[in-house]
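Step one of this worksheet: look at the structure below.
Shown here: the complex without one of its protein chains, the others still in place.
Chain naming follows the written order as A and B, and within any one chain the residues start at number 1.
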Amino acid sequence: MENLVQIALQNVNMAAILPSLVLTCFGMGLLLINVFLPRGTTRHAVWISVIGLVVTGFFVYTGWGNPQYGFNDAVANDNYTAFFSVIFLFAAGLTILMSDDYLTREGYPVSEYYPLILFATAGAMWMASGTDMLTIFLGLEVMSIALYVLAGFFRGQLRSNEAGLKYFLLGAFSTGFLLYGIALIYGVTGSTKLTEIGIYLNAHGSLLENPMTLAGLVLLSTGFLFKIAAAPFHMWTPDVYEGAPTPVTAFMSAGPKAAAFAAFLRIMEYCFFSLKPEWTAMLWVIAVLTMVIGNVIAIQQTNLKRMLAYSSIAHAGYALVGLVAANEIGYSGILFYMLAYTFMNIGAFAVLVLAGKKGEDNLTLEGFSGFGLKRPFLGVAMTVFLFSLMGLPPTAGFAGKFYIFAGAVKAGYIWLAVIGVLNSAVSLYYYLRIMVYMYFRDAEEDYAWVSLPAAAVISIVIALIGVFYLGIIPGDVMEMAKMAIF
Amino acid sequence: MLDSYLPILTLIIIALGFSVAVIVLSRLVGENKPSAVKLAPYECGMPPVGSAHEQFSIKFYIIAMLFIVFDIEVVFMYPWAVMFKRLGLFGFMEMGVFILILLVGYAYVWKKGALEWE
Partner (left out) sequence: MYDKLWLIPFFPLLGAIINGLLGKRFIKNEKVIGAIGTGMLFLSFLVSCKYFIQLLGDSVKSHQNVIASWMSVGKLQVDWGFLLDPLSALMIMVVTGVGTLIHLYSIGYMHGEEGFYRYFSYLNLFVFSMLMLVLGNNALVMFVGWEGVGLCSYLLIGYYFEKKSAGDAAKKAFVMNRVGDFGFLLGLFTLFWALGSHGVWTINFVEITENAHLLSGDMILGASVTTVATLCFFLGATGKSAQLPLFTWLPDAMEGPTPVSALIHAATMVTAGVYMIGRMNILFAMSPTTMFVVALVGALTAIFAATIGFAQNDIKRVLAYSTVSQLGFMFVAMGVGAFTAGIFHLMTHAFFKACLFLGSGSVIHAMHHALHHAHLDDDAQDMRNMGGLRKKMPITWATFGISCLAISGLPFFSGFFSKDEILWWAFASTRGNKVIWVIVVVAAFMTAFYMFRCLYMTFYGEQKTNPKAKDHVHESPWVITLPLVVLAGLATVGGLIGIPHAIDIAHVGNKLNAFLAPVFHHSQELYKIEAHGSASTEIILMVFSVAIALAGIGFATVMYMKDPSLPGKFTAKFPTLHRVVFNKWYVDEIYDTLFVNSTKKLGIFCWKGFDVKVVDGIVNGIAKLVGALSSVLRYTQSGLFTNYALTMVLGTVVMLAIFILN
């Protein structure tokens, strides 16, 4: 007992959790401020949140290149954490900027929305920084609980309720898998620390000799693949993405997905590096399945949110290709891709947010007829984001896919890269269809309800800059991504 | 490795076997004469009133939830209290932060009116 206390006290290192700590403080502060202001005032929350994100970003920035470990090796604030934190912060920031007018339009000007996003972001950061199964699990729960609430945020809307409930039930179910996996791994190795697990597994023979490791690994993977929205654990995605408030969907598709990738990648590399041939074979199948299912079903969709949900599944598949490659380019490609995806996908959702009427029944292909011509700025922005999602140069999506597939080819998975590229070709169909409707159909409406609030425009412009920056000069960020991986 | 689980398996089999055996035996051997009173749910001797599928006010849930949250968090203070001296000033501050976070939640709940019954 005495020993434990000593260990606990010695390993306190606030620098290891500084960014997420700051963010949490902002979240809690904002929560308190909210209750003391009259109902329906939300504008202050936007700016306080953004300031909070920027301040957090500053601490993330100062932590770059200066890794900090603490709490008995349960947390690592290294470059890897920092890179992912930037992704989460951008995801949260872009989401928050587009939300304010949207919430008012939909009749829920409730300021709790913003602290919830901050908490989810903090949870995501813990997931990325966790080097202990339990820290990761803690982060996952903090993030997920906030997201359950956010998904069902429009409590008067049936669809939103359904989304929240489904996400909660299935999320809890998947958490069960994850926790069980952690328990089994603990049973085998006697530790929850990633490095210790890795050392133990490396020293003690092959996987197949011990069904418990195998089961643990599979259950653990199920938990994370659920959050990533990889097939066949993707079923929740379309329903939840469609029903949740659009900015929340945007956030969920970028931030938490990246967080799950962060934790999954770290666990795979720290704990199971000795079993690489085995789990890459498993993920190969998952990656292919995910890409195919995402892209193929997306073709049939006419609701744009649902289409982007399937597209999001497909993109998870592309990113998984980098995990299968399991080399430097593949891993850093995932980091790059997640950042790129954050910009392009949230950008696309931001356009949807602005284009929607109250209730968002018009967010269909038909409802977008002639949109590009009537609303040139949003039309051009949407075109850029779609090009990026397709993976055409000179956009971020192209560079991201290029790195990921290059990693796969380098690792010898030529067929996987070919399947990936073929899938990108299939994806052209449904992305281009949006553009066809936007530009080549006669407008039936004048889109007079579409306004351009400054905050949302800032969000779109940042996303545009990000898409082009990563697309035209991907080298710098890719270098950083290479420095960020282990 | 799997050998060590053998006792557990044995236990499960015995338990299952015993309960199945009891149910099957009582069906086979005992007499079976159901009546309305016999089939009624047992309510500690009180006669049952109305259906059990009744809607409760959401207030119950909120109160119950808040109770559990704060109750569980208090549990955390017991081990802390035991080790208080050894943890020293740092331990005290940690607990202070913990309480502060609780306090934020409490203030929020209070201000939101979740504690008011009406």
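Operating definition for what follows: a residue touches a chain if its C-beta (ideal position, glycine included) is under 8 Å from a C-beta of that chain, and two chains touch if they have at least 3 such contacts.
Note that the structure is a prediction, hence the values are computed from the model and not measured.
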In the full complex, displayed partners of the excluded chain: A
Residue touching the undisplayed chain, where the options are A:V285, A:L432 or A:I473: A:V285
Residue in contact with the excluded chain [from A:S174, A:T192 or A:S311]: A:S174
Option touching the unshown chain, where A:L116, A:I297, A:L416 or A:M435 are the choices: A:I297
Option from A:V110, A:L214 or A:L373 whose C-beta touches the chain left out: A:L214
Contact footprint on chain A, counting only the chain that is left out: 165-166, 169-170, 173-174, 177, 207-208, 214-215, 217-219, 221-222, 225-226, 231-233, 235-236, 238-239, 278, 281-282, 285-286, 293, 296-297, 299-300, 426, 429
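Operating definition for what follows: only the chains that are shown with their structure count from here on.
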Centroid spacing, where centroids are CA-atom means, of chain A and chain B in whole angstrom: 34
Touching residues (chain side chain A, partner chain B) in the complex: 1-2, 5, 9, 12, 28, 31-32, 35-36, 210-212
Complex contacts: residues of chain B adjacent to chain A: 1-2, 83, 86-87, 90, 101, 104, 107-108, 111-112
